[in-house]
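Every protein chain except one is present and positioned as in the full complex.
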Amino acid sequence: MKIAFELNGIKQEIDYLPDRRVVDLLREELGYTGTKEACGSGECGACTILVDGVSKLSCLMLAAQLQGRSITTIEGMSPGKKLHPIQQAFVDKGAVQCGFCSPGMLMATVDLLQRNPAPDRQQIRAALSGNLCRCTGYQKIIDAVESAAAEMRDKL
Amino acid sequence: MTTYASPIGSSLKRVDGPGKISGLEKYAADYYPDNFLWAGAKRSDHPHALIKEIDISPVRNLPGIFAVLTHEDIKGANRVGVPEMDQPVLADRKVRYKGDPVALVLAENKTVLQEAIDKIVIKYEPLPAVFDPEAALAENAPLLHENRNDKNLLLGGRVVRGNSIAAMSECDAVAEADFQLPWQEHAYLETEAGVARVDEEGILAIIASTQTPWRDRNELAYALGWPLDKIRVIAPYLGGGFGGKDGITVQGLLGLAALHSGGRPVKMWNSREESFLSSTKRHPGRVHYELGCKKDGTLYAMNCRIVLDTGAYASLGGPVLALAMEHAAGVYRIPHALIEGFSVYTNNPVGGAFRGFGAPQVLAGLEQMMDILADKIAWDPLAFRLKNAVMRGDETGAGVWMSNSTAIIPCLEKLQEHPLWTSRQAWVSQAPPFKLRGVGIAAGLQGTGYGPMVADIANAKIELLPDGRFRIYSGVADMGQGNNPTNVQIAAEVLGQTADCFELIQPDTLQTLPSGSSAASRTTYSYGNALKAAALQLKERILTRACNMGMGLYAEDFLLSSGRLNHLPSGREIPLGLVAASMRPEERVSIYSYTAPVNRYPDKINPDIRAAGFPHRVFAFACHLARVQIDELTGEVEISDYLAATDAGKVLNPQLYEQQVQGGAVQGMGYALWEDFKLDRGELMTRNLATYILPTSMDVPDILSIAVESVEESGPFGMKGIGEIVINLALPAIANGIARAVGQHIFKSPLTAEQLLLILEKRAAE
Partner (left out) sequence: MSQVFLPHTLEELWTIKQENPAALIMAGGTDLLVKIRDRKLPPAVILALENIAELRQIERQDGEICIGSMVTHQQLLDSPIIQTQLPVLHQAVAVLGSPPIRHMGTIGGNICTASPAGDTLPPLYVLNAGLELKNAATSRLLPIQDFIQGPGQTLLGSNEILYKIRISIPAPHSQGFYFKVGQRKALAIAICSMASLLQFAEDKRILEGRFAWGSTGPTVMRFPEVENTLIGEKLSPIILGRLGQSMAALVSPISDVRASAEYRRLLASKLPLKIWQSLI
């Protein structure tokens, strides 16, 4: 089945099995292994991507659903190697340990800051509640989001 | 010429951050080699059964199936396991737990792989199974490994100090309780994964999410019957380990698959459900404590009996027991003690290494006993701990000599002066309607390294590159704890360079040097010591060479800075590349082998326990405080505040130190409150992340961390390992807080809301 969509700003037209999971399409067919899988059933958030700017779980999406959509993955956050301010905040605040949850956390954060540019810590915790982390205890991720939000507000 | 701030002691940003946060860093699960085959295992349906027949004929010729392998395809010994090699790569005669792999399928895609796995028919003759360690020790219990003299006892022994039976009767107060600890699932985000290929020269190369690349290589050579020098194992950054990847997980099956794939690469990546089914877990156990003291607050006698369920195979069930026994007296001087331990085979999932390694199970019991006993003599629980806590030079009640840095007392003092403790009565009294509040503490320790009988050796290699930058050949896998970034920090300190002057090669048995496992809180301590010395060697060589080149007269006149050598008397700057160019390649490489010191201890105890790792020498210490609030209507426990005071020696990187404290505490909170691993006669009831409950960001508070910096002379720049101490104390601190809120101690964990509400209801009715 032919599927036409936009991935990280670049138009894609591929011939693909319609019921293949989006996480598999991204990782195996297109080589974008930044989006991870850690449960396959919507329980962990590691596979989070943006679909038309909204965070969704790519392990629970079928390739056919990509038609006409604009997808952003972690790789699309830093084109040309310069880290996005949110990514830089994650690095600066020590929010990355093993890093396997980090791409999903990042995409969830992008979604949050689009909806609420000035979240408090409790709101940040709620926004990230669909992303499990086993290494950090979440605290430095919250610190990073707080810091990124402040920086992005200052830049406006 | 510039000066720079010393990297050691600064929160230097982790060099692995940018790669990971941009999605470019590749984990073992991220490799999809050209033309690869998927490998997947058919696993046992029975907890204990003889294999009568394996019928692969229905699937061998299915379209998309490349091969189906059984134990008959294994040329080697078909046994893995350290120290006891009792686990087959593919089951041969019998299966011992539901999850034991019996056949291996190689397929073009995952759909046909699963189809084939479903269609393989295995005829079993079920055997009586045993799911309880006490039952497994009974006279006529079904035997898991029939040829063992000790039957279902993997390891047992006792530690005797004085005469605790007599001494108990001399105590003014005695408390006794039985504690039940559950399995804990590692639940790393990256499940077990890897790729493997045999190339034209017969080299079997495996990229795996593993904590033990060199040991894997040895095990694979033996198990698969492939020459050791033709096996290469590479360990990229792991997406979490915590002990669950300490040893063979998928590597045996991957290696076997690659040996039968006609040169095609093979990939194996466990689904979350398969990870639950097949991976090792924290040993569940029953710990019985009897603890007695004098009315002046001195601990006097302790009896402790530990029974651990090690499941179907040995894994590290011996060393975990030995460490549990070693930590059973915690941080206290107790003149009379009897510690008995048993690590027992059952047809349950395999118990193996998990952060804390036996310490969480015993400290869960001991630290609640301390509160119970303190209450009996009407002593403040923190003062009671201070009274009995060891100092350097003391022996613990387990007979372990605190020969190295020991700062548990300053940790306790930090808690004692902290407002979270001093204001506890006011805080408790301000509980809102329908809420109960309590404040609990716990103190403990964690031995680092492998103990007295297994050498803890790290071999560092660092190279001055022709362009004047440096390359560190990492020997120990980084599972997220940050030992790799810390290596950069250590080398930066010694060589006067900034972090961007370094390249890192991840552990690779072909390129880097054997340096032991990423485990036992030893990774920065051991490799860091080796690297520090290797870097110093290289530095001296560089400075001497500069003198050789006529750049100056004395080595001590030179100062290294990023990419340069500065000759202080003349002000001249020499690019490092120039010095490098004047060196032979072998001169630019510096190697140093470090062996960690061990506790030289007279053989007071069972030599098998000693061989399993008792005792250690360098210990980390900590005490934790939890303020808990219980909802009387639902039983839910909220951790309102949490404080950790940790002695892990000098802090090399405050941010990284906090990362460990915060992450370990939350993993400990999971063990305390939510992670209720359920089994029914060997069958997993909690088989995925929907039913095995990990804490989310909404369930846990911010954690306050206080670093109590002793100086550990044997550690690089005075540090000690912190990886495990951080998880050990959440359960007892929270349990003690709950007990004070509710009015009774709860001995079975996790302390779920269900358990709490039913207890509150029962108390209200009485």
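The chains carry the letters A and B, assigned in the order they are written, with residues numbered from 1 in each.
Just so it is clear, contacts are C-beta pairs under 8 Å (C-beta built on N, C-alpha and C of every residue); 3 or more make two chains touch, one makes a residue touch a chain.
Model, not experiment: these values are computed from the prediction.
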{"item": "Listed residues B:510, B:581, B:698 or B:711, member touching the removed chain", "value": "B:698"}
{"item": "From A:38, A:89 or A:127, residue that would touch the chain that is not displayed", "value": "A:127"}
{"item": "In chain A, positions touching the absent partner", "value": "1, 17-19, 40-43, 45, 48, 54-57, 60-65, 67, 108, 111-112, 126-132"}
{"item": "Touch list for chain B against the chain that is not drawn", "value": "433-434, 633-636, 674, 678, 685-686, 690-691, 693, 695-699, 752-754, 757-758, 761"}
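Criterion: only the chains that are shown with their structure count from here on.
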{"item": "Complex contact set, residues of chain B against chain A", "value": "11, 13-14, 16-18, 20-27, 29-30, 32, 186-191, 237-242, 271-272, 479-482, 655-656, 658-659, 662-667, 688-690, 694, 696-698, 700, 702-703"}
{"item": "Chain B partner contacts - residues on chain A that touch it in the complex", "value": "27-28, 31-41, 43-44, 46, 73-75, 77-78, 81, 83, 87, 90-94, 96-103, 106, 121, 124-126, 128-142"}
